[in-house]
Structures are given as C-alpha cells and as structure tokens.
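Only one protein chain is missing from this complex, and each of the others stays in its spot.
Moving on, here comes subunit A:
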Amino acid sequence: MRDDIFTKRRNDSFVFFLALLILSVGSIVITEYDVIKGFTSITKAVVWGGSNFYPDAESLRILPEILPKLQETVLMSIAATTVAAVLALVLSLAGSQTTRINRIFSIVSRGIASLFRNIPIVAWAMVLMISFSQSPLTGYLALFFGSLGFLTRAFMETIDEVGNNSIEALQATGASYFHIIFQAVLPASMPQMISWLLYMIETNIRDATLVGVLTGTGIGFSFDLYYKRFDYHAASLVVLLIVITVIVIELVSNNIRRVIL
C-alpha cells in the first residue's frame, strides 16, 4: 500500500513530461516551424551582427543628440513608476485581505488591478495614441497604467504576506484603522514594496524603449530613426547605451535593496 504512493508519483511525472512533449511537438508541427533552420539562422544573425551591427568611431557623433533622449526616457520611467506606486499603495490597502475596509472595495480594486495588468503595455500605447497622438504624455500614460496594475498586485501580496498577527495586536490595544496601517502594516511591508518599485523602474526603462518606438518619443524613437535609415552603427550605439543604462540602474537598485532588506 505504501509503495503505491511512489509508483503514483512516478507515473504522475511521466504523464506530465509526456504531455509537455506532445504540446511542444504539436506546436512545432502546426506552425510549420523548422527547428534546424531556426537554429542555423541564429549563427547567420550573429555573423551579420558582428560585421554590421556595432558602433564605430563615426557613430559617436550622435552622442550629444541621443543622450538627452536617453535622460528623458529614464526620467519618464521613474516619474510614471513612482506616481503609479502611490496610487497602487492606496488600491492595495483597499484590496488586501488583511487591510480591506469591506468586500466591495476589495473587489473593485482587485478588478482595477487585473484589468490594467492584463492589457499589454504596447496595447496601452496604441490605444492612448488615438487620444494624445505621438507625444511624451502617451508614453508616460502607457507606462503608468501598466505599472499601476502590476504594482497594485505586488503590493497586495506583500501586505497579505505580512499577515494578521501584528494587526490583531494593535486592534486589541485600541488603535484605529489608520494607526494600524501607518504603525504596523507599512513599516512591515515597506522594504518589500520599495524592492518591487525598483524592479518596476528597471522594467519600465526597458519597456520605455519599445513604447518610444511606437509613440515617437525618447530613445526608442532614436533607435527607430537610425535603424530605418540603415545607419546600423548608430542604431547599435543606441542599443548599447540602453543596455548600459539598465545595468547601471540594476546595480544601483541592488545596492539599495541590500541596505533596506
């Protein structure tokens, strides 16, 4: 009888991997994806990239032109993320199981969170472009909406993880709702929330490039411009700068995390 559980576990794993295999092979067959050609073209891409897609000395002339754009993109991401974080904090307090005021508030804020989260940021940019045309505001709002959905969800989980214990204790001392939020819930969850905020800023700088291509602003637009002019050296310099920026931001936020956690 006892051995059955091991047999069952083994069978379960077998069935799981079989299902995965069928799914994978099925997808390849249906989409007529040529696996061998797919992998061999990677080497081709690398060869092409190595011979064309690199910044040369001449492309450095564009630096004064694109550095302000890069700065604009970074600052826009930070602005969109931080403003979204403030609103997300309010929504998450209303939506979390432990701090919610009542069911209706909770359902409404959870609804808002999942609506904003599940619409891709590219779709936001396209839709907003109809109202605001190609302007930095469009990019800002697209990043803002995407961040709002994600951060609300992340903050809600953070608050739920902190749990009920200290809330119960403070209730028992006669503390009011706002006392409990500011003296127990926020101190306990703030470091984790800041960590999420930093992650969101990193992600948004990456996404801002893509949104910039669509909305014709920031560093994304520069890339698009140079690429379509077949000025691959300049375009690759833009990519390199984005990569460096993201790595720098990541290093900075890792250090901040180490201090606060």
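We take it that a residue touches a chain if its C-beta (ideal position, glycine included) is under 8 Å from a C-beta of that chain, and two chains touch if they have at least 3 such contacts; residues count from 1.
In the analysis below, contacts and distances are computed from a predicted model.
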### Task
For the chain that's not shown, choose its UniProt protein name out of "Homoserine O-succinyltransferase", "Cysteine desulfuration protein SufE", "Phosphonate transport system ATP-binding protein" or "NADH-quinone oxidoreductase subunit L".
"Phosphonate transport system ATP-binding protein"
#### Entry: Residue touching the undisplayed chain, where the options are A:Ser51, A:Asn102, A:Ser131 or A:Thr173
A:Thr173
### Query
Which listed residue, A:Leu87, A:Leu137, A:Ala188 or A:Leu225, touches the chain dropped from view?
A:Ala188
### Query
Please identify, in ascending order, the residues of subunit A that touch the omitted chain?
165-166, 168-176, 178-179, 181-184, 187-188, 191
